[in-house]
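Handing you a structure now.
Removed from the display is one protein chain of the complex; every other protein chain stays in position.
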Amino acid sequence: MSDLLELRRPSSPLIRRRGRASAFLKEFGFGYVLLAPVVLYIVAFQFYPLAETIRLSLFDYSLISGRGMSFNGFGNYKELLLNDSNFWSIFWNSLVWVLGSTVLQFAIAIPAALVLFNKIRLRGLWRGLMMVPWVSPVVIIGIVWKWIYDGHYGLFNHYLKALGIISENIVWLGDEKWVWPALLLTSAWKGFPYITLMMLSGLTGISREMIEAAHMDGASAWQRFVRITLPMLKPIMYATGLVSIVSSWTKFEMIWALTNGGPGYSTSILPTYLYTNSFVYFDLGRGSAIATLSMAIVLILVGVYARTFGRNLE
Amino acid sequence: MSRGKKRFAIGTALMALALAVSGCGSSGESGNANRASGGSAEASAAATGGDAIDWSTVKADIRFVYPGTSEAEKELAEQFKARMKEKYPNINIEYMYLSWTDMEKKLSVMLNSGDVPDLTQTQDVTNLVRLNGLEDLNPYFEREGETLKKEDFLPGTMEYAQEDGKLYAVPNLANSFTLIVNEKMLNEAGMKLEELQTWEDVERAAAAMTKDGKYGFGYPLGTARFAFRVPFTAAYSNDLLLSDTSEGSKSKYLETLQHFKNLEAYQPKAHLTWGYPEMFRAYSNGEVGMIAAGTFFTANVYSINPDIVNVSRTIAYPKGPSGTAAKAPVSNVGIAMFKDGKNKEIAWRLMQEWSSQEFNSTMAAVVNVTAIKSTSLDEIISKAEKAYPKAIEGHKTLLNDFSKLLGESGVPMDKIPGQSEMEVVVQEQMVKLLTDKETVEEAYANIKEGIDKIKAKLE
Partner (left out) sequence: MKESIVRKTSNYLWLALLMVFTLLPFAWLIDTTLKPDSEMFSTVPTWIVSSLTWDNYRWALGDTGLQLPRLLLNSIAACGMTALVTGVIACISGYGLARYKVPGAGLVVVLIVLAQMIQGPLIMIPWYKMAAAFSLLNTKTILVMIYGTLTIPVGVWIMSGFFRTLPNELEEAAAIDGAGKWRTLLTVMIPLSLPGLVSISLYAFILGWNDYQYSLILTSSISAKTVQVGIAELMESMGSTNWGGLLASGVIVILPIVVIFAFIQKYLIEGMTAGGVKG
């Protein structure tokens, strides 16, 4: 009892500080405990490896040159940005790939979500089937798409010819003009179900009454879509777009399966280039430098995206 | 970093002591060098007391990297595993099945982080040696009382597994790149196999075979590896190594590029995106008359269409305009062990088993040409009858073709440092050349620039 009383007496600076600390802990301690798992995880397993990658990018570090590892400053970067004729075309390819994939995925996903949101028979089944591309392993489905696009046996040519749209086979993946549309179509096919799913969630959140009310006002389907549905979907579109950009930036398996990034580097994007340099040419220093640049670019991309589309959300 | 360097220095010193050789040619990762020295010491120590191991009880898990390209080869590996299980009940072999391309990728990462398997199949050892991964086998061969001797192997096959006087793999099979011809198609087009003597003849034959939706020639350009390999094979018959960009070889290089430009009209357009699987398929369906392939041919086409084997013949790629004779580059498929492996004595034992006459003939029956002198052709053929029952006649003809051409035209295949990077350069320019985006001269200039840059980097 007397101890307790003592504690309440005006205290020395030390005790006061301790008191402040414990008050701080009392107020925020639980919050920190809650945040700890994610912070520890991303620092140890993402930021540390990233730092290590950045460190390696400053070294001349090729496993097969026989030179060992030596500090090289910004040598790898200089080489890439100034002397590598492939780098800039690969950079542009990456932008085409990311923006093209994302836009095309949305272009398919929004109508798909509207269709699957309607009251239709066996809706669950269709929604489940719609997920097929998303859960199909790229290694298998890449082969099928390659087959579809084949210039000799391909299904695509076969049907286009049957419909009279083309008269002669096109080597879709070997044609400068067609290779990107073909790749993007496949990428959109693989990625659109996720976005559809998010759009469906978004639609579920829009109140029926608002749409009904607009219906009463005699708004046409298109007007209802543009005036009500689309604005309501905006926040979720924004968030989904972000995820889509980041994931198409880092996912390159589809390109790898279809063209291997070639011929030459003509369909390479930064992640495939980084992959080839590190794991095929064994130049880890250069690979790490590409990784670092790639990281910087996606940061800028996301920043621009957030500024452009994130603002009018508030 | 500094710690790594120090370990590296100690490692090199130890190694010099243990092997009494000067320095180690190419050490990628410092940690490896250290452990490697221990390994070599163990090897020389074992030279005296290697037989002390009691093989009936020895226990180990052996990881075996096995890049094969056909199902037949996979079965072969499983057979070996079962047989070893009988002989050494406590040795457990676990295979890592990979493609040849994935294998280097994976091994680079494994070696770089000290997670080392025990055995691997090999073709070109250059990169693995540069990654400082493979054990020098000379000390093992030199030991007293070993069953396997260097003299057991066909001349030429050993060289391919050597680097700086060290031997890094036991060559089991000879592997050669050649031209495979659908003889029936050729005859129907009014030509005979014997007429294929020069590049001009190849072009003529390709032209003659191209009609009614069929094509004379198939050059898979979709994968850099093969986009490189085909001209690489042809270039041997023009006395040119495809990585040679020196002024003196320029005209030969231009001729080689021109040859493929000439062949372009006789190929299915889709060859731009094809790899070997598609090419084998087109060939097996009788849609393409000639492809550059090699000793692994039967294993790859048999399951698609066994009949195609019966109409196929093979020759060394005919002579180019500046070539002295048709040549077939010979490499080997071998088995190697790792410097830092934990069970090197067992690995060596398994390598000998792998190279035993009995198993070698089984292997050669599936993938064609043995590199071991004592393995008898009769045994191979009788085993091949089991592996390829529906095409045994054709397969025998091919075996004869191969052994004839290896004798007449076989030359050791060169190993090219940085080849995988050069492959992409050649692929890129070949595509541009064959789709009329650039002339032969321009393609050459670009290839030269690209290859020279890679060479400079690796110097």
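A and B label the chains in the order they appear, each numbered from 1.
Following the convention adopted for this analysis, a residue touches a chain if its C-beta (ideal position, glycine included) is under 8 Å from a C-beta of that chain, and two chains touch if they have at least 3 such contacts.
Everything numeric in this text was worked out from a predicted model, so none of it was measured.
Within the complete assembly, A:Leu56 is the residue of A:Leu56, A:Leu80 or A:Leu184 that touches the hidden chain.
Within the whole complex, the absent chain has one touching residue among A:Ala21, A:Ala107 or A:Leu155, and that is A:Leu155.
Only one of the listed residues, A:Val98, A:Ile170 or A:Met198, touches the absent chain: A:Met198.
Touching the chain that is not shown, out of B:Ala60, B:Met96 or B:Leu458: B:Met96 (per the contact rule at the top).
For chain A, the residues touching the absent chain in the complete assembly are 28, 30-39, 41-43, 45-50, 52-53, 56, 108, 111-112, 115-116, 118, 120, 124-141, 143-145, 147-148, 152-155, 158, 189, 193, 197-198, 200-202, 204-205, 235-236, 239-240, 243, 246, 249-253, 271, 274-275, 278-279, 284, 287-288, 291, 294-295, 298-299, 302.
Mapped onto chain B, the interface with the missing chain covers residues 63, 67-75, 94, 96-102, 106, 109, 112-115, 213, 276-277, 280-281, 284-285, 287, 299-300, 302-305.
Heads up, the rule we're going with is that only the chains that are shown with their structure count from here on.
Chain A and chain B have Cα centroids lying 39 Å from one another. Considering their complex, residues 62-66, 68-69, 146, 149-154, 169, 171, 173-174, 176, 259-260, 262-266, 276, 279-284 of chain A touch chain B.
Only residues 1, 4, 8, 25-30, 101, 104-105, 108-109, 112, 127, 130-131, 221-224, 227, 268-270, 272-273, 278, 282, 287, 417-418, 420-421, 424-425, 427-432, 435, 457-458 of chain B touch chain A when the two sit together in their complex.
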